[in-house]
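Before any comments, here is the structure.
Yeah, one chain of the complex is gone here, protein chain that is, but the others are all in their spots.
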Amino acid sequence: MHFTGANILSVKQFDAEAIQQVFSIADQMQPYAHRKKRTKVLDGAILGNLFFEPSTRTRVSFGTAFNLLGGEVRETTGMESSAIAKGESLYDTARVLSSYSDIIAMRHPKAGSVAEFADGSRVPVINGGDGANEHPTQALLDLYTIQKELLHNQLTVDGMHICMVGDLKYGRTVHSLSKLLSMYKNVRFTLISPRELSMPDDILSILDSAGHRVTVTEKIEGSLDADIVYQTRIQQERFANLQDADQYRGKFRLNHEIYTRHYKPNTVIMHPLPRDSRAEANELDNDLNQNPNLAIFRQADNGVLIRMALFALTLGVENLLQKYETDVVWHSAKANL
Amino acid sequence: MHFTGANILSVKQFDAEAIQQVFSIADQMQPYAHRKKRTKVLDGAILGNLFFEPSTRTRVSFGTAFNLLGGEVRETTGMESSAIAKGESLYDTARVLSSYSDIIAMRHPKAGSVAEFADGSRVPVINGGDGANEHPTQALLDLYTIQKELLHNQLTVDGMHICMVGDLKYGRTVHSLSKLLSMYKNVRFTLISPRELSMPDDILSILDSAGHRVTVTEKIEGSLDADIVYQTRIQQERFANLQDADQYRGKFRLNHEIYTRHYKPNTVIMHPLPRDSRAEANELDNDLNQNPNLAIFRQADNGVLIRMALFALTLGVENLLQKYETDVVWHSAKANL
Partner (left out) sequence: MHFTGANILSVKQFDAEAIQQVFSIADQMQPYAHRKKRTKVLDGAILGNLFFEPSTRTRVSFGTAFNLLGGEVRETTGMESSAIAKGESLYDTARVLSSYSDIIAMRHPKAGSVAEFADGSRVPVINGGDGANEHPTQALLDLYTIQKELLHNQLTVDGMHICMVGDLKYGRTVHSLSKLLSMYKNVRFTLISPRELSMPDDILSILDSAGHRVTVTEKIEGSLDADIVYQTRIQQERFANLQDADQYRGKFRLNHEIYTRHYKPNTVIMHPLPRDSRAEANELDNDLNQNPNLAIFRQADNGVLIRMALFALTLGVENLLQKYETDVVWHSAKANL
């Protein structure tokens, strides 16, 4: 995959080589993300951080990643109501707003809108989430986290066992991650969900035809040798009534007691966040907060690295990072990471 | 006109010499806007980008222009509701907010509010639109676009023929542009609008007394030798009923067929944007999107140049741009402009 000048719209664009290229650059971003060094390789470049749907953490993560490479950020939050009310096309919006920046990160509630915007844009566009469709940087940061966490446990993605738990039908995150994982070898998937919320057939087909071992189940049994457990939220609004939802949640929650009983001592715990910390939902209990295998906040850290890597690749500076390095003279808690 | 430290509140401040000064500096901004070079002449300066009325594109255009000169941007979108609800005067708001920046770009829904704010401000204020009153940077970028497009066709503003089409009564844009054009020589104006939406008398007087040739008409005939056609929106809410509005729109729209029949092959097409791309409105059809004379997106590009020029002049650095130049090392699609 040729990154310079490219749009990043879908996980489908990435083959195994492209993924490893992104991850290799993400690794090189660590000294900058940890504030051990500073790089100004994007000095003078402007990110258009266009969040037509609010998402504080994704928006700030993109902005921070760009700042850490030395660039500036101009941004917008929420619908550009006046222009849309006046009937402006997404093409026009894209033509105009792309006048103001060198690269665009964009979120929009409508599936397909980011690709449509990219058609009108005169600069590369990175999809920050377009409705139920795609959120490729989330999928990449999930995979990057899995690879790093497994490496820490002296394991690899090839041959690993991942449990995905909860709402596997509507969760954009697990769909995209599954597509990426299908490119690896001999992955064992245990897909634990109520039947009504099971993984869609098209994803199952992709996994099957790639030769992976897939178990679809409604019960948590069989997870004892999982290397990764990826929890998702049970969305009670999908159910006929609260009792049904509560019954599912009872089965699909994860807390210290369940973890100890059903998983290995080093099974890595992931979640796309935000998690519902309320007792009645509790898909991932706070009593796991001190568990060293809880990787959910490392996912957020990794998101910055992945976004830095994509910016560097798209703007063609992945080999110039060190050349524009300077020292960091202030104290940062990040240096302890 | 002495620019350093001045407020930019109205097109009335500009004489022919001042306009040419702005345009000359805008021309010098091209290498920076096209990312061929970077200048850091405003390193450490802070723009207060105060949009008390939302306007994504104007706000981002001002912010981008400031970043491209090396400055930082602090901004606000929407009404400062709490302070206003507590009865704070615009004078107090101005005194306080001007503590935080070196220059302010401000939009506000109330006519006259930007000038009132400027009275309390301790730093220069650039009007980014104050209700129905003024939007001087839009008028300047329109004129700058006209001059550049005509030059490309080996023509000048002196002696040109411009058609203004649509709602000429309420359109702030065509009023300000007409005032600026009145300073040139021997311009021919064809003002095409329904009688109810015709150009106000005070603007007509200015054009008449400056000796320009003005034709007021409800029909598109007579436009065949126009050098510029400036389309505006027909605002259906101004009409008694939809049928009336539709009838007007039928006459005042512009599409490929009408363009070919009523204009020269090189008549430049302009519009203040956003345009209404819906079929029922269609003041400027998408079937003209590939027409090389369509200048509407070049208007947006020129807006950045004009705003950069005004910032440089107001902060007194128009002769220091090159001294603080650095190289651009990242890939930018802007370099192809």
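Letters A and B mark the chains as written, and numbering starts fresh at 1 in each.
FYI, a residue touches a chain if its C-beta (ideal position, glycine included) is under 8 Å from a C-beta of that chain, and two chains touch if they have at least 3 such contacts.
Please read all numbers here as calculations on a predicted model, not as lab measurements.
One of B:V96, B:M183 or B:L294 touches the chain omitted from the figure, and that residue is B:V96. Taking the complete complex into account, A:V304 is the one of A:A105, A:V304 or A:L321 that touches the chain left out. Only one of B:G5, B:G159 or B:P292 touches the chain withheld from this view, namely B:G5. Residues of chain A in touch with the missing chain: 35, 38, 54-57, 59-61, 63-64, 67-68, 70, 73, 233, 273-278, 281, 286, 289, 297, 300-301, 303-304, 326, 328-334.
Within the complete assembly, residues 4-5, 41-46, 48, 72, 74, 76, 80-83, 86-89, 91-93, 95-97, 99-102, 122-124, 315-317, 320, 324 of chain B touch the chain that is not shown.
In the analysis below, only the chains that are shown with their structure count from here on.
If you average the CA atoms of chain A and of chain B, the two centres end up 40 Å from each other.
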